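A single protein chain has been omitted; all remaining protein chains appear in their positions.
By letter and in written order, the chains are A and B; residue numbering begins at 1 in each of them.
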Amino acid sequence: MPEAVVSAERLSKSFGAKEVLREITAIAEPGDVIGVLGKNGAGKTTLLEVLLGFGPPTSGTARLFGEESMRLSERAKARIGFVPQQDELIDMLTGEQQLKLTSVFYRSWDRELARRLISEWEIPMDRTIRKLSPGERQKLALVLALGHRPDLLVLDEPVASLDPIARRAFLKQLLDVTGSENRTVLFSSHIVSDLERAANKVWILKHGELIWQGELDALKESVVRLHVRGRRKLTGSLGIPNALSERVHGTHATVAVASWDPRDEARLAARLDADVEAEPLGLEDIFVELHAGR
Amino acid sequence: MFVLNPQSGTPIYRQLMDQVRRLVASGQLAPGTPLPSVRELALEHAVNPMTISKAYHLLELEGVLVRNRGKPMTVAARSPRAAPRAQRRKQLQADIRQLVFAARQLELDKEDVVALIEENWEDENAGSGRQRRKT
Partner (left out) sequence: MRSIAQLCRIFCTGFSIQRYGIAAAGAAVMLGTGLALLSPPAGAMVFSFGIVLLGSSVLVPAGWVAREVSLPRAYRFAPHFRKKMLAALLLVAAAPSVPTGIVAALAPGDAAILPAVVLPALLTSAMIWVFFFLPASMLAPLGAIVVIGLLRRANPEAIPAIEELGPEVAACVLIAAWAAFAAWYLRAPRIGPFHSRLLLRLDRLFAREARLPDVVPVETSLRAHLWPQFRPNETWTSAIGGGLLCAIIAAILIRGEAQSRAMVALACLIAAALAFQPGWAAARNARLVWLRAPLSRIELFRTAEAGFLRLLAIRALMLAIGFTGAFVLRNMPLAPLLPLLAVATSSAVLAAYIGLGMVRFEPWRDVALVGAYVASLGYGAWALGRGESLGVLLLVSGHTAAAVLCRTIAVRRWREIDWIETRPPRRDATETLVKLLQGES
């Protein structure tokens, strides 16, 4: 079993009375591309930051490359690249100066890669950072995180300020960089379609709890929307286990369920005396259904 | 060659596998044809290469594709009709269910659907010049 790149064990984080993360247990293995999905305020940024050691967990442990996050060694830090949600660039410097100042910290800095990305993404390097647009700042922050070829890349809403073309270009670059080597990527995003393309695993956060952790493909096969067409009028609750939401109109009903097993279809059809059809859902619909009701 | 929709409820690897199987079964991918590399396909569609590689791997296990060391994967040498009819029918199952569902919503009955199928079949046959089969 390969050593986990990222590991959280019963990780909790509270700020005073406010509990932001609750008993999160999750791991990321080398080569995973994990999408962290959750509503605003679900705790995505806090989770990423605690995993990276920016702050101590209130209880539980956070580890990167087997080391405790608050006490990362030089070796571990050299293998990590991070793009925060609010870029941490120094306004007063030019892009060129910021690049120089950052590259100094890393022995494995790849100048060629940095130059290539800068020219592909057309980032103006001789203007002060204060004068760059939010998209250009985001791209610069990405270059700073990718330049030393980290084994673990953590991105917090990395494409929020980019236009669709730039987003697609970034995604391709990301997949190029991670696909060829055994790199691990952990990224949080609102843009579900990007997650669907790039991620092979998802972590879904709801109110600080991890309600799903696993392969994206398995998630899509597990959460389905059942279309029930009864021969008689359907009343009351249909009593389908693991139902997330239920809408009944006369003889038709639409029920979203989690942990669906296709073999249950026949049994359910017989019990309800109806036609049952399982419609697979895209990630966005899955996300909406998982949040329905509560 | 392939149409991949990441937003669909069907996982990407499944979509790719279904499409490869169909193209092989219909003869459009002849035995020995090389398939695009994992990296090429992943970059073209901007999807995770692991998804493509998973699809290829499962197809290799099924015997549809053959792995060649150092060279791209190729279609296995088997006759296009080698898969039993029952298996081929099963592959069409999902599409048929969608068709039936849509028809029910439009409140069309079975006769309407069959007539539509026959119409479209004629057009297909005219285009590809294949023999008509009983449905």
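The rule is simple: a contact is a pair of C-beta atoms (placed from the backbone, for glycine too) under 8 Å apart; a residue touches a chain by one contact, two chains touch by 3 or more.
Not measured: the values here are computed from a predicted model.
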Inset, instruction - Specify the shown partners of the omitted chain in the complete complex. - result: A
Legend entry - Residue of A:V50, A:I118, A:V224 or A:A256 touching the missing chain in the full complex: A:V50
Legend entry - Full-complex contact with the absent chain, from A:K77, A:R149 or A:K206: A:K77
Inset, instruction - Would you mind spotting which of A:M92, A:A270 or A:A292 touches the chain that isn't drawn? - result: A:M92
Legend entry - Hidden partner chain, residues of chain A it touches: 13, 15, 46, 49-50, 52-56, 70-74, 77-78, 80, 82, 86, 88, 90-93, 97, 100-102, 104-106
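What we mean here is this: only the chains that are shown with their structure count from here on.
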Legend entry - Chain centre separation in whole Å, for chain B relative to chain A (CA means): 31
Legend entry - chain A residues within the chain B interface of the complex: 31, 33, 168, 171-172, 175-176, 179-180, 193, 196-200, 216-217, 220-221, 224, 227, 229, 277, 279-285
Inset, instruction - Please give the residue numbers of chain B that touch chain A in the complex, ascending. - result: 6-14, 38-39, 42-43, 45-51, 54, 97, 101, 104
